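For this depiction, one protein chain was excluded, whereas all remaining protein chains were kept in their positions.
We call the chains A and B, going by the order they appear; numbering starts again at 1 in every chain.
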Amino acid sequence: MGRIKPRHHYPEERKYKGGFFTTKLNYVMGWGRKFSLFHYPFITACCGMEYMSAACAHWDFDRFGVGMTTFSPRQSDMLFVVGTISQKEAPVLRTVYEQMCEPKWVIACGACTLSGGIYDNYAVVQGIDKIIPVDVFIPGCPPRPETILDAIEKLQDKIQYQQQDWRWKSKK
Amino acid sequence: MPTRLQNEANKENLLINMGPSHPAMHGTIRIMLELDGEKILNSEVEVGYLHRGFEKTCEHKTFFNLLPYTDRLNYVSPLINNLGYVMTMEKMLGIETPERSQYIRVILCELSRVSDHLTALAAMTMECGAFTAFLYYIQAREELWNIIEETTGARMTTSYIRIGGVRADLHPDIKTRLAKATKINRRVLKDNHGLLDKNRIWIDRTRDVAVVSSKMAVNYGFGGPCLRASKVNYDVRKAQPYLVYDQLDFEVPLGDNGDNYDRYLVRMKEMEQSLRIIEQCLNKIPKSAGPEELLIKGLEPEDAIKTSRSKRVEDTIKLSPNLEGSEKVKYPGILTEDKKYIVPPKEDTYTSIEGLINHFKFFMKDHGIRPPKGDVYFSVEGGSGEVGYYIVSDGTDKPFRLHLRGPCFHIVSALEEMIKGHYVADVIPTFGSLNMIGGELDR
Partner (left out) sequence: MEIKKVIEELKVKFKDDITEFSKQFGDDVIRVKRESLRDIVRFLKKTPHNFAMLLDLTCVDYMGEEPRFEMVYHLYSISNKNRLRIKIRLDENDLKIDSLTSLWGNANWLEREVFDMFGVHFNEHPDLRRLFMYDGFEGYPLRKDYPLRKRQPIIPMRYEDAD
């Protein structure tokens, strides 16, 4: 058996050994960012059980590049708000959000985070977008793991096509 | 405003704050610690971050409509919470339920109990760093939730157990699926016994940590595995048997010391007993009143409604797949005969005037379920202890007051005393072994 020579389908590639492609910087930054989402799970209530299911081996959202769970808001890009936010919890949520570095995204998971859900009473915040801005809302009480996976894909699409903020750009 | 610990603490000691959103804690709870080096001198636990006003909201809902709120109390075993509420109401109304529905309740409640223990141990092991065990436990839970979903239509928040019986019949193919899930569960339990029982790290972190004497456990009103790990033989299923538990053969596992390791072992043994109960129930359960298989033959719903305009519909009507198992023919097996307390079958509502009247009578304001005046307390054995409901009725269709005795409220109230004198790292397995569920604790 002789040594197998590498086969090239495109003669151009032989010329430029590594190969190259052209793209926009905005696009490639989005591509990089969307597959390396470090997320901070802010789990309070029932939806956390479905979040656990989605995170574990059976549904496994690591496939989409969000497997890295960081438990420090300073090192995370995405905030996963899972479960009811009560009035007592609201300042905590806002503090966590403010500690995160730019760029940052927020997914609100479950009916309680959308609108307070079935808890329309004195204790519950009627939707977390009253406290922090939200990128993707997931309906359901609780949402099924498939819905959570779908929301992650939606957020990735959003990150891919949004106007990326660059540090050197903002200095001008 | 300074907290109690900030006022009391010695100025030379270190105060640290765990929670309400902390990497090593699940759920929302704040633990403030006064430390000398790594030793905990004093601590203060603050709860209420998930206070959702359950009791106040229920006072504004009818007895039928508040059932979904009970799902979300202990969200790992919602069926047991349904059962507690429903049986309290049945005690008040004096309803007898069919035998088959009682067996169905037992099967599903035991499935819930297993999934509760699996989740509790999964969280505990994960926080101690045993990630493999965590993945195994959750995988086993997934199998159980699939079965629950097939019968009840939802994975977690089921609202399946209703006043007077259950919502629908069991899935026709439940026997083979349960056999498969039980097999997987037994294997997971065996694997995890192998991973953890003699694991040096696991033993060091759990053995002789946070020992609860039987006297203290009773004094704090513990229940469930935490109480039985402290060698107190109290199980509501044995002490005051409800449903068909007195006809079933199962043991109540007890611990020796009452430390974290015992709480882990008792949970593991209890799951095996629960699986045993499920197998016995499947052998003993009476036959369904309707056909065992799905209704494939029958009148299409729209044809039935058309026919009903001119004459009474006699044939069986095929229902939409969402209502699988809740056909009229199956009602004698799963729901009580008293029409006052149950939602009439959909076939009747849409095709006959009596059914329509019954339907409106049930859902109209100031009609529906109206228990007699008085107050009642009833409890069932939940995942982490005695789940009790105290309901005060003033004769209307809404509860005057509804109070839940959440088992983990009493258990977490002992946390301050349990971690005293231990190290910071011991807080995590201790807290994990208590199975704190926010919805039930803060309500």
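Structure notes:
We adopt the following convention: a contact is a pair of C-beta atoms (placed from the backbone, for glycine too) under 8 Å apart; a residue touches a chain by one contact, two chains touch by 3 or more.
This one's a predicted model, so the numbers in the text were calculated from it and none came from an experiment.
Checked against the full complex, the candidates B:His22, B:Lys39, B:Lys91 or B:His359 give a single residue touching the omitted chain, namely B:Lys91.
Within the whole complex, the absent chain has one touching residue among A:Asp60, A:Asp129 or A:Asp150, and that is A:Asp129. The chain not shown here is touched by just one of B:His51, B:Arg100, B:His171 or B:His422, and that residue is B:His51. Listed here are the chain A residues that touch the chain not shown: 87-88, 90-91, 94, 120-123, 125-126, 129-131. Where chain B meets the chain that is not shown, the touching residues are 1, 4, 47-48, 51, 53, 55-57, 60, 91-92, 216, 218-221, 232, 234, 239-240, 374-377, 379, 386, 388, 390, 392, 400-401, 403, 405, 409-410, 413-414, 417, 442-443.
Heads up, the rule we're going with is that only the chains that are shown with their structure count from here on.
Mean C-alpha positions place chain A and chain B at a centre distance of 32 Å.
For chain B in complex with chain A, the touching residues are 20-24, 26-28, 48-53, 56-57, 68-69, 72, 75-76, 119, 122, 134-135, 138-139, 141-142, 145, 155-157, 438-439, 442. Chain A meets chain B in the complex at residues 42-46, 48-50, 52-53, 56-58, 71-72, 83-84, 86, 88-89, 92, 96, 118-124, 141-142, 144.
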